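Here the complex is missing a single protein chain, while all its other protein chains stay put.
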Amino acid sequence: MANRFARGLLKNVADNWKQYVQAAVSIAAFIVAWQLYSTYLHQGNLSYKGYVPYPIDVAKALHSSFVHRDPITNLTMWSHIGASLERILYGFLMALAAAVPLGLLMGTFRTADALGRPIVELIRPIPPLAWIPIFIVVLGVFSGPVAIVFLGIFFPLLLNVIFGVRSVDQNLIDAARTLGSNRSQLFVKVVLPFTVPYLMTGISVGLGIGWMCIVAAEMVGNYGGGVGFFINDMAVRGQFEFMYAGMIVIGLLGILTTGVASAFGRRLSKWMGMT
Amino acid sequence: MEKKMMYAIAVVAVVVVASVAAMYVLTNSDKGPKYPVYFITMPVSSMKGSLGSGGIDGFVAWEPFDSEAIIDGTGTALEWSGEIMANHPCCVVVASTDYLAKDLGGGLTGADIARRFIFAHMGATEWMADALNHENGANYTLLVNLGMQFTNKSKAVVVSSFEHLKYSYAMDANFIAGITNFTETFVNTGVITPDKLTQGGYDNVSDFVSRYADDNYMTIAPNMWYGSSILNPNNPVRLGFLKADIHELAQWVAQNKTVGGGSKSMLEWWGVAVTNASSTGGYSNGPEEMDKFAAGDVDIGYLGAAPAIQKHLNAGVHTVILAGANTEGSAIIVKAGSGIKSIDGLQNKTIAVPSTGSIQYVLLKAAVVDAGLTLELKT
Partner (left out) sequence: MSPCIRIAGLSKTFTKGRKEVKALDGFDLDVADGEFVCLLGPSGCGKTTVLRILAGLEVKSGGSARLHGTEISRAGSDRGMVFQEFGLFPWRTVRKNIEFGLEIRHVPEAGRSDASRRFVDLVGLKGFEDAHPKELSGGMKQRVAIARALVNNPLVLLMDEPFGSLDAQTRNLMQKELLRIWSAARKTVLFVTHSVEEAVFLADRIVVMTARPGKVRELIEVSLPRPRDRTSSEFLAIRSKVLAELEEEFERAQKAELSPA
């Protein structure tokens, strides 16, 4: 199976070689700009030159974090990734379980929407990070960060599902009714499949926000470390090469998870169409 | 007859020695498997709340956060830092080397002003130590009030804090030994990247300590006298300190007119104008203050020795230590009523520290190792 995956990957690269080349060029340009700025700071011997380390030093730190165990935490970057992924997963699944039914409800029934809207509109603008001190104390050190991620993912997901339900093309509803659908068949065979792409958009957006929250969330609660914990701790100690390495890891993880989510979304759409 | 006596004494002696040995062995043998003590990191401001709600079983913080938790009944002190490492250095006075080299016009440099500042700091520190020695005196009452003003905490908390720290500026043998010990620990545990010592131009740890703790500013210079007019009216020293951190009370005292005799504060007597570097009434933690040093926002600041060392070596921030500010003044706090009486009782419990590079972590580690246990990150 690894063979098939590898061949599939190579085929993807071969098909989209232009995009990969463009991506590589843009990243190279960024690294060059970074190197120039870093050199400029170091030459000038500015007090904050250490805050922008050379790209090569960050690369070395990145490698070291995966290979060497930190003497104090006894963890490698792999463990940190695992801890953060676990939190994101919990928060994500909880958000999914809450937002999808609620969104379908609020999108379909006017009363549900009228009841839910005020609370949603009240809480939504508050950045999840603002809740951190409260959640940590009230929910505990483990559940606090998960709750932060939950909040970050929940609202985009909810709003996208509601929007999806509301956007169902009236023509499709009419067609289904003239084909004999009753209310529940209408919901399952027309509304649900129609909402799936909106749901997937919500998931992509939500996951992105979830990763943004994880750094601040792990600043306060960090069983097993986590990439956010790593970034914070390195920054506090002034070991900025490692801090940037952690940021790169988060960036890559973000791309990876949203990529997986999109691929899953495509699979799901296919499956739903075959009901 | 004598032979029998001798045998009897010999038997008794053997029995006594044997039973003493047996008792010694029994009381010191392993009472069972040992569990690790766990730690996590958390901002100091969240620690008390988390202790109260049961999220953590204990924390290590600097005063007044410890006394605050004790006074309001949330926690009790398991060990004060002086019991773990007697006289350990804690907060220090740091100057930006860029500021020291700065030309302020009229033949004055930042170094000249810094020297006078340090003298005001030394005067204030001595005044505080003296006031604390005479608890019935008027100075003591004044000091308590100043402490309450600066920290915004209750009188009980301030009084308790005073009992568990010492205000001292001397960078004597004890201070140097403490700083050296911290630095070596940081290098050994990877908190300071080993290459950074040589990259910073230091041969080794003791070379670093001897150059980074610069006591030259504590000697009087030719044209300095107590009672000059303000020398830097247009360039007040941008002073940094940590919000409500009672370790750093010296700068508050040095700015107070009553302490200075009525018309001028000690700083004004030395001709130094100061202004608050932070726009929010102080920084939240030492690492943040070092970031401000790096950005050029702070000329002279009070902060913990750990960030002062770490960010200078790891990130090359242009700073140097000019004096001590206090020793001791931290504690391991556990939940009130938890029944934990010794470090042994921390097995399987989770203790919060501000960061893995903090002095509080070093203290916790030392206490745990002393008790024959291990300290691990909670997973």
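Note that the chains are named A and B in the order they appear, and that numbering of residues resets to 1 at the start of each chain.
Operating definition for what follows: a contact is a pair of C-beta atoms (placed from the backbone, for glycine too) under 8 Å apart; a residue touches a chain by one contact, two chains touch by 3 or more.
For clarity, every value in this text was computed on a predicted model and none was experimentally measured.
Colleague: Where does the absent chain touch, in terms of which shown chains it meets?
Modeller: Its contacts among the visible chains are A.
Colleague: Among the options A:Thr76, A:Thr108, A:Ser181 or A:Ser262, which residue touches the chain absent from this view?
Modeller: A:Ser181
Colleague: For the chain not shown, which residue from A:Leu41, A:Ala61, A:Val161 or A:Val190 touches it across the whole complex?
Modeller: Of the candidates A:Leu41, A:Ala61, A:Val161 or A:Val190, A:Val190 is in touch with the missing chain.
Colleague: For subunit A, which residues lie in contact with the unshown chain of the complex?
Modeller: Contact residues on subunit A toward the absent chain are 169, 171-172, 174-181, 185, 189-190, 193-194, 196, 269, 272-275.
Definition applied: only the chains that are shown with their structure count from here on.
Colleague: How many Å are there between the centre of subunit A and the centre of subunit B, using C-alpha atoms for each centre?
Modeller: 40
Colleague: If you look only at subunit A, which of its residues touch subunit B in the complex?
Modeller: The touching residues are 47-51, 70-75, 79, 83, 133, 136-138, 140-141, 144, 219-225, 229, 232-233, 235-241.
Colleague: Flag every residue of subunit B that touches subunit A in the complex, lowest number first.
Modeller: Subunit B residues touching subunit A: 40-43, 45-46, 49-50, 52-56, 96, 98, 188-193, 285, 287, 290, 293-296, 307, 310-318, 350, 355-357, 361, 376-379.
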